[in-house]
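The other protein chains are all here in position, but one chain of the complex has been omitted.
Chain naming follows the written order as A, B and C, and within any one chain the residues start at number 1.
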Amino acid sequence: MKLFKIRGGVHPEYQKRLTRKNEIEVLPMPPMLHMPLQQHIGARAEPEVNAGDKVKKGQVIALAKGMISAPVHASTSGTILGIHEFPAPHASGLPWQTITMKSDGKDEWGEMPPPMNPFESTPEEISDRVAISGVVGMGGATFPSAIKLYLGKSHQLKTLVINGSECEPYLTCDDRLMQEKADGVLDGARTIARALRVENVIIAIESNKPDALSVMKEATKGYSDVKVVGIPTRYPMGAEKHLIQVVTGVETPSGKLTADIGMVVHNVATAYAVHVAVRYGYPLMTRVVTVSGGAIKEPKNLLVPIGTPVGSLIDYCGGLTQEAHRILIGGPMMGQPLISTRSPVVKGTNGVLALTKEETRKQDEMPCIRCGSCVTACPCGLVPLEMAARIRKEELDAAVDIGLMDCVSCGACAYVCPSYIPLTQYFNYAKGRLKAIQGEQRKQEITKQLAEQREVRLVEQMRAKKEMLAKRKAEKAAKAAAQAEAKAAEEATAAPQEATSTEMTSSPPEVN
Amino acid sequence: MLTAIGSLTLLGLVLGGLLGIASKYLKVEGNPLVIEVEEMLPGSQCGQCGFPGCGPAAEALADGKADVTLCPPGGRALAADLAKKLSVEVDLTSMEEKEPAVAFVNEDLCIGCTRCFAQCPTDAFIGAPKQIHTVIGEICTSCEKCIDICPTECITMQPLEATVQTWHWPKPKERRLAA
Amino acid sequence: MPNRSATEGGPYAHKKTSVQRTMVLVMVALVPATAYDLYLFGWPAINLFVITIASALMIEALCLVIARKPIVMFLTDGSAILTAWLLAMSLPPWAPWWIGVLGAGIAIVIGKQIFGGIGQNVFNPAMVARVALLISFPLEMTTFVAPSPLGTAGAPGFMDSLAFTFGLANSVDVVSSASVLGHVKTELSRGIPLQQALEGNYDLFAMTLGDASGSMGETSFSLILVGGLFLIIKRVISWHIPVAMLGTIAIMATLFNLINPAQYPDALFHLVSGATVLGAFFIATDLVTSPVTKRGQLLFGVGCGLLVYIIRTWTAYPEGMAFAVLLMNAMTPLIDRYIKPRVYGRTIKGDPLAPKGGS
Partner (left out) sequence: MQEYLLIILGTALVNNVVLVKFLGLCPFMGVSNKVDTAIGMGLATTFVLTLSAASSWLLERFLLEPFGIEFLRILTFILVIAAVVQFTEMAVKKISPVLYQVLGIFLPLITTNCAVLGVALLNIQEKNTFVESLLYGVGSALGFTLVMIIFAGLRERLSFADVPESFAGAPIGFVVAGLLSLAFMGFSGLSVQ
């Protein structure tokens, strides 16, 4: 199959040999599980259980809420201990709403939906099943998969690309999954294709995974609609839009979805989760996680119940051989630093890395020498050095003008920078700051309206007050006049000049 | 002498005439800058800039009598926009960005006097006379007008804590400090 | 563990690279040509070379102290040494000590530190110094000597040359001799046809080796070329600037040579004489002052080539490398402003692409 070129990219040291030969091991069920209500992009799930409730394995413990959301399921049977704030596996290390449960060790299944044959089901039935199973993009994006499956209704789709590139260094979980569960991945891919009403499936695997490539090629023999393609090894080959360009030559316009050009990308792990959800009725409760890095004693690939504290994974791998310079969730290029090892593995956690200082190669930052390495490395055709210079001077709008919003934060620029400038952090800072500014502006707009309403109201009140005063005055005057008249009529004969003086004193003092 | 005077006068007349004609054809209406600037300002009339409201502040800005960094609620973003609009140079890095905050009523001290109601430019206080007041966080502009008016000093500004949803990466440390 | 957010963002992996490494590689590339030239021109050249680099380092350190910047970090980045090195290679080898010191001072202070140090300057510091010296001291800057290799009969000894460099004694016989470009320019202006002017002064073989009079960087074409190719292989520089620049000079020279051979020397002459290769591989490619995009670099190279040819051929100066580089340095911000890569998913003008296929 003809492949197409993409611009930029880098060749990091892949370090995949640490775990590429390690078969997936099943991590023993930990005594406590922490399931955050938000393990996906979109709205937070709504808890369905209370402290003290007994739950069974696979039971829904939080329901999807809103348009874009995903439910959360109990990874084993046990007792809910509570719904509370718990440190998130996120760079902020801030707490978020989490359901904590205690395993009863029985691992008893709850009532599961019946197995389905996807090829005798309608696309809607498949999508609905994926939705209730809580499947999200497992490559790290964590976008609810069902939403992407419903795209088949609104868009005319041509091609499904299954992303097996796994371009992040160290990670081998997708590699192992493809080798060990090739049939499941393939069935999941074809199930997704059916849900999307797509005839053409391409499974793209980077050429540095020859075993996975050959296993998948073998598995797809006899399926004319599925093609397995070896693509060049280069970071960030797995970026959705770039992957599509490599295998089809079509470039996704800026600000559009890949679905707008008739393509959808799903990760291999997502395909496998879809397979499990449809064929067996099991929700997403486990995932494969690569535990690796120079500071890990025995790097492994583990099948982990979602909600397991990261610390348990590291302990299972023999702990740390030395103090880790960084503990990361995900790969070294786009992964997030982990603040607390108590934080749990969530649906999007594909790796846990403990890196030594030599591996991160952290060095002191120097001024930019305008070497242009970042320009060459940028897969998006941006000029990172200029954007960072503007952000440094707090000129965020100027950075947007030269393409900040087209940046995918892949980190290729910062990786090659000879001056060790934290380019990616500049861009992430600017994007976050701009979002906050947008929020502030929205708030300002609201407050502006409120202030205007208040102004109108005040004026109205003032007017009403004045009117009332005027009315009262008029009434008083009228009363006085009437009295005066009566008096005058009464005393008409007696003293007519008095009437005028009464009238004068009866007028109320001017209030202002 | 006469020729000199004559020729200069003539020249002046000719050029003046030409310019007069040109000014007729190239006439432009007055400068709507003040209105545009006023529309950019938050419009909450909070008075933190030292001007009695957003309107006078806009006038001062358009006249160049006020600094574009004058508006704390607008922050750096507004300063940058104003600088662009008025095409002036501004060093935004030196501008202090106010921490986002909301007014908070200490309910043990509040006597329900409703004086803060009258001060708040966005009606962010709820409650009634002789009842404890609270603040609607979403619409409080942290203009601090309510703080001084409160007879029991029960209102304070509390910084808005970041959440996982609102957190973003901090700006990288300046390298020159690493000496 | 206390609740504290991360302060240092990713990626948490890095290419084996650094500013220092880049500078060191450039110096390594310069070693063969420099060593051979120092051998050719003997002790006075070595003195000047050492003086220039040492004073550059001292001045840089002084500037860093004044600016309260980390001294060790910036002094060891190698940029000051490299600047002084390139400057020394563009000076007449037997120039007096104060030319080296003054040049280093101009390069470091006015060329670089006044802009805020490494990476901030807009002009190539070494060329700023060279042009300033050339305009201020035309005599000292155009007095060249014929090579007298170390150890040969005519070569001055160490003590003699020390005295000579510091102007203490005239113990060394200076056999002054013009560079080829200078000679050709003078002769042409006297109305002497090119062929006649070149006769006996233009030995292509000697020039490619460096056995000719001129500043160090103007000679030894082949060793500099080797160093330049080394840099391209090591990916310290890309091929765009050197190729565009040398190509433009060659095309211009060939074109005019075809029009009038008696007036305009051929391409080969232009490529091997003067600082053509040094400029193309080491000076114009200065990372800080050249464009960041590949297409921008091509344009930059073409501009440099054109200007070098124009200045050499039609102005009062026989060699235009320094001027050409400075002029194109000045154009660099504009090139960077208008020549940018196409953003993914957008047209070159920056509008989103029109969607193809799909709904």
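Rule of thumb we're sticking to: a contact is a pair of C-beta atoms (placed from the backbone, for glycine too) under 8 Å apart; a residue touches a chain by one contact, two chains touch by 3 or more.
On a predicted model such as this, the values are computed, not experimentally measured, just so you know.
J.: One chain isn't displayed here. Which of the visible ones does it touch?
T.: A, B, C
J.: Taking the full complex into account, find the residue in C:49, C:97 or C:317 that is in contact with the omitted chain.
T.: C:317
J.: Which listed residue, C:131, C:145 or C:224, touches the chain dropped from view?
T.: Of the listed residues, the one touching the omitted chain is C:131.
J.: Which listed residue (A:287, A:300, A:347 or A:390) would be found touching the missing chain in the intact complex?
T.: Selected residue, touching the omitted chain: A:390.
J.: In the full complex, which bits of chain A touch the chain not displayed? Write them out.
T.: Residue positions of chain A that touch the missing chain: 367, 389-390, 392-393.
J.: Which residue numbers on chain C touch the omitted chain?
T.: Those residues of chain C that touch the unshown chain are 67, 110, 113-117, 120, 122-123, 128, 131-132, 135, 263, 307, 310-311, 314-317, 320, 322-324, 326-327, 329-334, 336-337.
J.: Spell out the interface residues on chain B facing the chain that's missing from view.
T.: Where chain B meets the chain not shown: residues 3-4, 7-8, 11-12, 15, 18-19, 22-23, 26-28, 87, 89, 176.
In the analysis below, only the chains that are shown with their structure count from here on.
J.: Would you mind listing the residues of chain A that make contact with two or more other chains?
T.: Residues 91-92, 94-95, 364, 366-367, 422, 425, 428-429 of chain A touch two or more partner chains.
J.: Taking each residue of chain C in turn, which ones touch at least two of the other chains?
T.: 5-6, 8-9
J.: Along chain B, where are the residues that touch chain C in the complex?
T.: On the chain B side, the touching residues are 162, 167, 169-170, 172-173, 176, 178-179.
J.: Hey, which residues of chain A end up touching chain C in the complex?
T.: Residues of chain A touching chain C: 7, 10, 12-13, 87, 91-95, 154-158, 169, 241-242, 250-256, 259-263, 326, 328, 332-337, 339-342, 353, 355, 359-364, 366-373, 375-376, 378-383, 385-386, 402-403, 406, 411, 414-420, 422, 424-425, 428-429.
J.: Please name which positions on chain B make contact with chain A in the complex.
T.: My answer: residues 42-45, 73-77, 80-81, 84, 92-93, 100, 121-123, 138-139, 141, 162-164, 166-172, 175, 178.
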